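These notes concern the structure reproduced below.
Apart from one protein chain that is not included, each protein chain of the complex appears where it belongs.
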Amino acid sequence: MNMQKKQLMPKWFYQMASPKWCYKITGKLLPLFSCTGLALLLLGTVWALLYAPEDYQQGNSFRIIYIHVPSAILAQSIYVTMALAGAVGIIWKMKIADMVAYACAPVGASMAFLALITGAIWGKPTWGSWWVWDARLTSMLILLFLYFGVMALYAAMGKPSRAARATAILSLVGLVNIPIIKYSVEWWNTLHQPATFSLTEKPAMPVQMWLPLLVMVLGFYCFFATAMMLRLRNEILSREKRTNWVKELVTKV
Amino acid sequence: MTPKRKNRLMLVLFVILGGVVAVGLGLYAIDKGVGISVFYSPQQIADGEAPAATRIRAGGMVQQGSVKRDPNSLQVEFVLTDFKQNLTVIYKGILPDLFREGQGVVAQGQLDKQGVFQAVEVLAKHDEKYMPPEVADALEKAGVDADGQQLENNAGQEVSQ
Amino acid sequence: MMRVFWAELSRDLLLAFRHKGDFLNPLIFFLMVAVLFPLGVSPAADFLAQIAPGVLWVSALLATLLSLDNLFKSDFDDGTLEQLLLSPESTYMIALAKACAHWITTGLPLALMAPLLAVMLFLPAQAIVTLVISLLIGTATLSLVGAIASALTVGLKKGGVLISLLVIPLYIPVLIFGASAVQSAVDGLPVTAYLAILGAMFALSLVLAPFAIAASLRVSVSS
Amino acid sequence: MQFDTWVEFVDMGGHGLYVWLSFAIAAGIIIINVMLPWINQKKLIGSLQRKFQREGDLK
Partner (left out) sequence: MAVLLLEVKDLYCERDDKVLFENLSFQLQQGTVLHLGGSNGSGKTSLLRILCGLYHDYEGQIEFFGQKIDDELAYYHSSLLYFGHQVSVKLGLTALENLTWYARIQPQLDASLISKALTEVGLAGYEQVLCQNLSAGQRRRVNLARLYMQKTTDVSHSLWILDEPFTAIDKQGVAALEQHISAFSASGGTVILTTHQQLELNSKIQRLNLDDWGTK
């Protein structure tokens, strides 16, 4: 009833076409990212655990770096992605961008958590303590709190379009705050070593150590793409459930 | 100019002014060296810069050959150095794996009346350089560290001469 | 543009003046939290002096946090908030005025009362001036940033706990530099660098936060 | 290959617990992050199918 009415309105149809196109394209990209991701992660893990040399000081506990660093990098870049998607959603009123931001949050939070927990596990044998109030640990913890805030706000808001705008504002404010947090805690207390990877400098480790790390980082990015797209597709389906294309898609299966 | 445009211009100027003030103050703070004293070096402690009778952090290298372990307890005594001044540290407890001579550590504790640092926690500070043990051995034989710089123990010898 | 700022500021101050509880409660809360530490941890003077910078700053932060819930709530409930948003005047200025009024009714009295608590906690006398200055600048930043979270949660039934969750991560830098400034003053180290950072954060939030507050209010009212 | 024997590999020079714990947690988190939305999708499609069926019956 409703459906037929909508079909008569070309404008509706075109506005709905965007999520539809997105659903289709992610459907094509998903196998690509998930297979590459799985392959890279398996390769990276085997390489990291079996073939990468141990560190001259830390011995084999060094291998934790292959989880710790990718997850820490990912936690930060997912936050940036989320905030930027939120900004796009606000400025251009793009529904898909809102949904991307929504899909990012839990994945990012779990990456921040993973970075923290592996940091703690790594800290025990190297620093001699499970947890130290060190700059980077603290700023990662705050990043996790920011994720929690975004997710809690999303859960409390109810209506998706409103929630999307509210969380976008919050994550943008958090984005401005991230460098401030970073510098504040860095000046406040310092024990952690500087960043392992940076774009401008040559890595401070030999090739046989950082190559598997690179593989792991890429694998983690593919994993993020996979998890995010899966969430995004669910979100598209549930928000567009009153449209014809979802009906066709679902009944065809 | 319409009042609306004028308002908008005022707003933009206000925001720019705020940004400039923020950057200026930030640069001033960096210039003043905010937050550099996260831990005191043995030199600073010898100069009396560190407050007595409160818990502070002391950082430096563990001097080669200075670690004395008490055979009957977990007590460890070692000398923390910045190659200018030395500070004796006493600590009871399990040391981290990375604790070794020539390694950077940060100790948390209090100075006692004799000028000995009573540590309650010793943390090993590890750098961002990683390398396989064979490479490290080779480098050590050549007398350079991963950056190609002279190893600390050479520097330490210079100081002791 | 300034007209609407003064209109809103004077109205909020008048209301706060008539409803004294609104700004007395955070002050009393500040006092009580600070008193909990000697009672709960240790009344030894040297120990208290050691923790005083942190305790005073954390208490001030919590007192500010407590008062945030009310910032837009009553305006939202009686419908004057949507009338404010229907004003053709700049929403930026309105948001700034609300945050300003909040600071005058909470941050300013907190900073002025802090010396009293500093004496109770045996904070060395040379640090008291720094304490007051750092609180004056710092609480202004707290009001501005907190107003964003308050504006985001104003339409929600259970906003109170959520505000803390949203705002505490954003408050951490202010706390770190504020407490460090006081600690430096206690240790006899220079404090201008810390105060400059607090000032920089204040300047940044002063010009940027009103945008976020205004946008959040629009989202919250549109329910 | 860095390890000669199986035992050595598991032990990781005394750090086996730390290393294996890290990798296990990572694997767990990754699997959860992929499986949860996947299961949700199955559920969602199922419920939508039922919904459309009901609506189809009503017609």
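The chains carry the letters A, B, C and D, assigned in the order they are written, with residues numbered from 1 in each.
Methods note: contacts are C-beta pairs under 8 Å (C-beta built on N, C-alpha and C of every residue); 3 or more make two chains touch, one makes a residue touch a chain.
Owing to the predicted nature of the structure, the values given are computational and were not obtained by experimental measurement.
Note that the undisplayed chain, when the full complex is considered, contacts A, C.
Residue in contact with the omitted chain (choice from C:Leu85, C:Ile104 or C:Leu156): C:Leu85. Across A:Ser77, A:Ser161, A:Gln208 or A:Asn244, the residue that sits in touch with the chain not pictured is A:Ser161.
Listed for chain A, the residues touching the missing chain in the whole complex are 1-2, 5, 9, 11-12, 15, 159, 161-162, 242.
Within chain C, the residues in touch with the undisplayed chain are 3-4, 7-8, 11, 14-15, 18-19, 77-80, 82-89, 94, 218, 221-223.
The rule is simple: only the chains that are shown with their structure count from here on.
Two chain pairs are in question, A-B and A-C; the one with more C-beta pairs in contact is A-B.
Chain geometry summary: the mean Cα position of chain C and that of chain D are 44 Å apart.
Chain contacts: chain A has residues 53-54, 59, 61, 125, 188 touching two or more partner chains. The multi-chain contact residues of chain B, meaning those touching 2 or more other chains, are 34-35.
Residue ranges on chain A touching chain B, taken from their complex, read 53-59, 61-62, 65, 125-129, 132, 186-191, 193-196, 204-206, 208-209. By the touch criterion stated above, chain C contacts chain A in their complex at residues 145, 148-149, 152-153, 156, 158, 162, 165-166, 168-170, 172-173, 176-177, 180, 197, 201, 204, 208, 212, 215-216, 219-220, 222-223.
Residues of chain A that touch chain D in their complex: 34, 41, 45, 49-54, 59-61, 63-64, 67-68, 71, 106-107, 110-111, 113-114, 117-118, 121-122, 124-125, 223, 226-227, 230-231, 233-234, 237-238, 241, 246-247, 250-251, 253.
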